[in-house]
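Take a look at the following structure, please.
Left out: one protein chain. Kept in place: all the others.
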Amino acid sequence: MSKKLGKVFVEAVTSLFKKPATSGYPFEKREIHKSYNGKIAFEQPKCIGCQICVKNCPAKALIVAKVQDKVFEMTISLAKCIFCGQCVVSCPKKALSTTSDFELAQSDKNKLTVKL
Amino acid sequence: MHAGEIEIELKEKYSSSILSLSVQRERRLWLEIKAEDFRSCFERFIKEDGFIILCTITGLDTGEKIQVIYHMSDKDGKMLNIKISIDRNSPVIGTITDLFPAAELSERELEDLLGIKVEGLAPGRRYPLPDNWPQGQYPQRKDWDPSVLDKKIEKSGDKND
Amino acid sequence: MTAALINVLIFPGLLFLFVLSLIGEYYDRKLYARMQNRMGPPWFQPVADFIKLLSKELIIPANADARIFKVLPLVACISTIVAYLYIPLFSNNSLLPFNGDIIFVLYMLTLPTLSYALAGWYSRSPYSLVGTMRVLTQLFAYEVPLFMAVLAPAILASSWSFQEVISFYGNSWLWLVNIPAFAVAIVTLQGKLEKVPFDIPEAETEIVAGVFTEYTGPLYAYFRLAMNMQTIVGASLVAAVFFPFGFGTCVLLNFVIYLLKIAFIIFLLALMRTLFARLRIDQMLVFCWKYLAPVALLQITINIIIKAWF
Partner (left out) sequence: MTKRIVIPVGPQHPALKEPASFDVTLQGERVADILVKVGYNHRGIEKGCEGRPYLHCVYLLERVCGICSHSHSTCFIQAVEEVANVKIPERAAYIRSIFGELERIHSHLLWLGVAAHEIGFDTLLMYSWRDREVVMDLLALLAGNRVNYAVNVIGGVRKDITEEEKEQILKAVDILEERTKYYIQVATEEVSFIERLSKVGYISYEDALRLGAVGPTGRASGIKRDVRKDDPYAAYEEVEFNVITDDHCDVYGRAVVRVKELMEAYSIIRQLIKKLPQTALAVNVPKNIPAGEAVARYEAPRGEDIHYLKSNGTDKPDRVKLRAPTLANVQSVAKMLENGNFADVPIVIAAIDPCFSCTDRMIVASNDLLSAKENRMTWKQLREFSIDWYKKNKGVDFSKIKKLGK
């Protein structure tokens, strides 16, 4: 090994004049990929109420309830959801999809249970 | 040497102690031996058959017996899984920390989770359960009831306010 | 009397130094961040930190000696401020010049370090105890090279007073002779300020916060303040001794030149922080005595030879 002093000197000094790699998050937002596993989106007309998503959900975050004949309502607990996307894969009618919405924090616990 | 050849060789060498031996696939050998012959066979596996690496020790509760599986490996990646069955009511095994110091944590895990008594294991801190875990509760046993814990939590009244 | 009070409390004493130290902290942190390609803190961050710490609960460990525990941060602050009063900033004269004020300032700057050591000792926590040991060991390592380096220019000027040193160099280029001593002074100043690569006494990943581990709330705020003021005072001291120029008649220009000088020195300190990993205490000792002390000695020898030659 050949030893040198201040190996990162050049990089450090040039960094002074570069745009910072970080950004002021809540004010400046980064673009999120469309394929991001964020909050689940639900298309009500497609749902047939088969409950496969509920059964396959590893976190037991989903509830599908029958509102009236052939109309189903879905409730998700964002606190429980682990954003694995298993429900999207499981759905036989493709009624579920992922969105890139990831800013889901709430100061009120009750608001974490959302009707989709 | 192929797994098949080793199988034949092991069968000849340890015929008196082997209960069963099977080759699942290349590099996976399963072996069940008598618990009382374990120590002597184990030493020979290391010295004579080249299984010099101890991967881990698994303990499991089959309902009638407690089984302990020693997962050994040689330098080519062949795995020898040595299974012994012991009495469920007073499970006792001998330590192998004199051969593999690294087995210490695995053996403590057996003590904590299954209540196996490991003879010859030097005293030390328990692992992995907390120091104030109640006596005689072995979570990895099939008949262990986790509600022992739940009841106490309810009683204390503080539910994540 | 009023004038003296103003001098001590407002300018160039407490208030001015307080503001300058906060600006200095911001500048240092921003530079450090930008060199690491980060955004760095917003301008009000040092003030916000200070106010936040002041409003926090003060916890004094049960084992600690409460009286000394409370007094030490003030000792550190006051001795730093006192040192500042004796350094010429933007005229060739300090507020209260006397012969030997260089030595006095150096000793006043040693006091905060000793108060850190005592603070760690009286905290009675294992981390603080190790921190104390390290503070003292480190003090032995850098103090001698620092003294030698700072006094080398004074030796050439044959005086222990700032005023005479500055007027000796006058407008000549003789101060360039002292550049090796300047390098030693900057490195040892880093050691005095306990920053990477010499942040051994408060190495975060080893002993949590070293001597300050048990300090919380306002008392910790004062220690931090003392640390920040020390940066400014140390930089001013080095600037006064090694850059003895820019003391013209226009006060405003002098002020700007003074700011530029300490900005340059703080930049060097931040750069050093960026470039190196933390040394071990034994490596620090070896480094100081094997490399820095000989260089400082060499500088003194050179200065004596130059003096004889003139």
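Residue numbering begins at 1 within each chain, and the chains themselves are lettered A, B and C in the order written.
Here is the rule we go by: a contact is a pair of C-beta atoms (placed from the backbone, for glycine too) under 8 Å apart; a residue touches a chain by one contact, two chains touch by 3 or more.
The structure presented is a predicted model; accordingly, all values stated were derived computationally and were not measured.
Undergrad: Taking the complete complex into account, tell me which visible chains touch the one left out.
TA: Hidden chain, whole complex, touched shown chains: A, B, C.
Undergrad: Which one touches the absent chain: C:A117, C:I166 or C:A203?
TA: C:A203
Undergrad: From the listed residues C:N37, C:T110, C:T216 or C:N254, report the one that touches the chain absent from this view.
TA: If we include the chain that is not displayed, C:N37 is the one touching it.
Undergrad: Residues on chain C that touch the omitted chain in the whole complex?
TA: Residues 35-38, 55, 57, 126-127, 129-130, 133, 196-197, 199-200, 203-208, 274-283 of chain C touch the chain absent from view.
Undergrad: Using the document's contact rule, name the residues of chain A that touch the chain not shown here.
TA: 1-8, 11-12, 21, 33, 35-37, 56, 58-59, 82-86, 89, 98, 107-110
Undergrad: What chain B residues would touch the chain not displayed?
TA: Considering the whole complex, chain B reaches the absent chain at 24-25, 27-28, 30, 52-56, 58-61, 69, 71, 75-77, 79, 81, 100-102, 104-106, 125-130, 132-134, 139-140, 148-149, 151-153, 155-156, 158, 160-161.
Everything below uses one rule, namely that only the chains that are shown with their structure count from here on.
Undergrad: Could you give the separation in Å between the centres of chain B and chain C, each centre being the mean of its C-alpha atoms?
TA: Centres of chain B and chain C (C-alpha means) sit 60 Å apart.
Undergrad: Mind checking the centre-to-centre distance between chain A and chain B? Centres are C-alpha means, answer in whole Å.
TA: Computed from C-alpha means, the inter-chain centre distance equals 41 Å.
Undergrad: Taking the mean of the C-alpha atoms as each chain's centre, how many Å separate chain A from chain C?
TA: So the centroids are 49 Å from each other.
Undergrad: Note which residues of chain A are touching chain C in the complex, please.
TA: 6, 8-9, 12-13, 15-16, 18, 20-24
Undergrad: Under the definition above, what is the set of chain C residues touching chain A in their complex?
TA: Touching chain A from chain C are residues 31, 33-40, 271, 274-276.
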